[in-house]
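If you scroll down you'll find the structure; I have some questions about it.
Other chains dropped; remaining ones untouched in position.
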Amino acid sequence: AFKGAPQISTDDGWSFKPRGRMQLDIGGVDGPSGLTSSQQAHLGTSAEFRRIYLGFDGSMPGGFGYRVEINVANSDVSINDMYMTYKASRNVNLTLGNQKPNWGLEEMTSDLFTSFMERNSFSQAFGFERRVGLNAEYNGKGVVAQLGVFTDDPNTLGSDTYKSWSVDGRLVAMPKVAGGTLHLGGSAHFRKLNDAIPTVTYQARPFLHTTDLRFVKAGITDATEERGLGLEAAYINGRFHATAESFWQTVRRTGFKDPTFNGGYAEVGYMLTDDTTAYKNGTYDRIKPRHGLDKGGMGAIQVNARYDWLDLTDAGILGGHQQTAGISALWVPTDYVRFILNYGHVWVKDAPVTADGDASYGADALGMRAQFDF
Amino acid sequence: AFKGAPQISTDDGWSFKPRGRMQLDIGGVDGPSGLTSSQQAHLGTSAEFRRIYLGFDGSMPGGFGYRVEINVANSDVSINDMYMTYKASRNVNLTLGNQKPNWGLEEMTSDLFTSFMERNSFSQAFGFERRVGLNAEYNGKGVVAQLGVFTDDPNTLGSDTYKSWSVDGRLVAMPKVAGGTLHLGGSAHFRKLNDAIPTVTYQARPFLHTTDLRFVKAGITDATEERGLGLEAAYINGRFHATAESFWQTVRRTGFKDPTFNGGYAEVGYMLTDDTTAYKNGTYDRIKPRHGLDKGGMGAIQVNARYDWLDLTDAGILGGHQQTAGISALWVPTDYVRFILNYGHVWVKDAPVTADGDASYGADALGMRAQFDF
């Protein structure tokens, strides 16, 4: 069967499928004129491969499965999903390897299926990433529960002096409400920092990834622990969806007060075409247009609007405050091809990057993405 | 169907094929005795993986297709063909992503099918490479027309401060003449340089890639634009082919005169066995031996001779002049395996690399390649 690429299977439990995706972005960011010329050089229009994933999925007789996937977009290798799985019972799956440590709704949703080119600001800021660990997932009727222990990301683990570890759990209920699905969930994260350098850095780009300049940025020295708490809510009904998340990240420090940072966003979206927003088991899923180009139609179109905030100032740490208002249009001509056009306006306040001495200013960003996967 | 690797297809437009190639070279370069010992250390006999490509090709219902391919020969990742395609009409294809910006005949010919281990000198010197862009190709009866806009190569795009862009077009006519195919074409290239460092470097190795020493080399500072013009002609008839190309590259500079550099080559080739030289749609193609090892035969043998020149001296830039006379023998035992043996004599004049003070000298290079692909 073709699921983008051919999936080869047997009756006794073998299966195998190649995996790949390409996201090619072009974006323009316009900042305040008071920035230095070296800061300005990071703005303007530029293009990049945002993600290029290559890998394989498979399953084996006896309940084992695996995914191996690398990201080569930056002309190097970063290890993406890289794990083996074991189906311990009808509802329980164990996953050992590099994977997402049960972050919130948008971070757990595949980057193939997000409403904007980039995820919300707190997902960037608070260091959400894949880490090596052992995770258990319970998939019940209307509920998903996830709990795992994790070390660090594979690149960091390449140095044997990095020994941080964490416990990360997430719980989601998905009751049917008024003909739609209500998503209510939360996640909690405890991380013991045992790295060679006890500093964590929280920062976020302005709306797009094509620039490497960050207006807001907090470097927290003498950090010993991270504690995160996320709340997530959504409602999906046919063409319509609404999502809201917020996340609080506390850093324990030796000799200093412990700062707590917060971010969040609220979003509404609507399919202009006669299509339905896709949601499954606690995350958004693949939109499959009813009348795609492959069927002589024009594909699916979704429009979205979002407000996003990120506060990186607390307890003497002056990382700044960033708000973003964004709109996006998604064109999904066939199941495995997607184009995104989005625009965001960014306001920063008390930012460590100042424009001619002014720490409060605005910026505009317009971006496009072309994407396919298999 | 097996095309080196299995191609899995369905009637409704899905297809998928793994891709790979390995080129393993060994070469010896003998230069003048007057070079310094650190220059001499780059000469002599050495081996290398010239190219190791891995990737996938595919097509999807609705007219979309893709290629993802990386080169890992240097023990890192460089992004090779990496694009999605859309068949806009029977004759027109659009390609978005990393691809060749419509260079000349030999550069557009796959490195699997070149007559010598390395392409001509101007292809190296004038920075021919794949770049990220949007290209349109018209494939008509006896004519190919290509036009696109491009940014930079993926690795350079990893830095958001590099913002060069170009427009590149190529036109080829392929009339049938005297039982063979005549190839007449040209390409034009305009590139606006907007990089952090406004310097371009033009250089070429002596005949082989196994050495990293270049005798001729021009560094042009304060560069603002590149303008390229290429002319290409070939005649292919059964066992015989002849090719000639020339390319003029002009660099616009601020505060200096604009230099124009030139390179070119002329080549003849002949199949010693009862086989035909392969050409298709504006490039040379895969030689498929009539009596391959797989059919109990010995495969195809082609011999080629070439004269190549490169002039990197103009308008106060003293990059030197290099001429190469080369002969090669290709053994193609089966469709997907190839061996190359070639020898070149190189003369340089007014070279920036001098041999005991002498800027004019000769060098000899003998190389072998083993290659397979799928």
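When the chains are written out, they are named A and B in that same order, and each has its own residue count from 1.
By definition in this document, contacts are C-beta pairs under 8 Å (C-beta built on N, C-alpha and C of every residue); 3 or more make two chains touch, one makes a residue touch a chain.
The structure displayed is predicted, hence computed values, not measured ones.
K.L.:
How many copies of the one sequence build the whole complex, if 2 are shown?
P.N.:
Per the structure file, the complete homomer consists of 3 copies.
In this section, only the chains that are shown with their structure count from here on.
K.L.:
For chain B, which residues are in contact with chain A within the complex?
P.N.:
On the chain B side, the touching residues are 8, 10, 12-14, 16, 18, 54-56, 58, 60-64, 66, 68, 70, 76-79, 82-84, 96-98, 132, 151-152, 154-155, 157-158, 160-163, 196.
K.L.:
Give every residue of chain A touching chain B within the complex, in rising order.
P.N.:
Per the stated touch rule, the residues are 2, 4-6, 18, 20, 22, 24, 41-42, 44-49, 52, 54, 72-77, 210-213, 292-294, 333-334, 336-337, 370, 372, 374.
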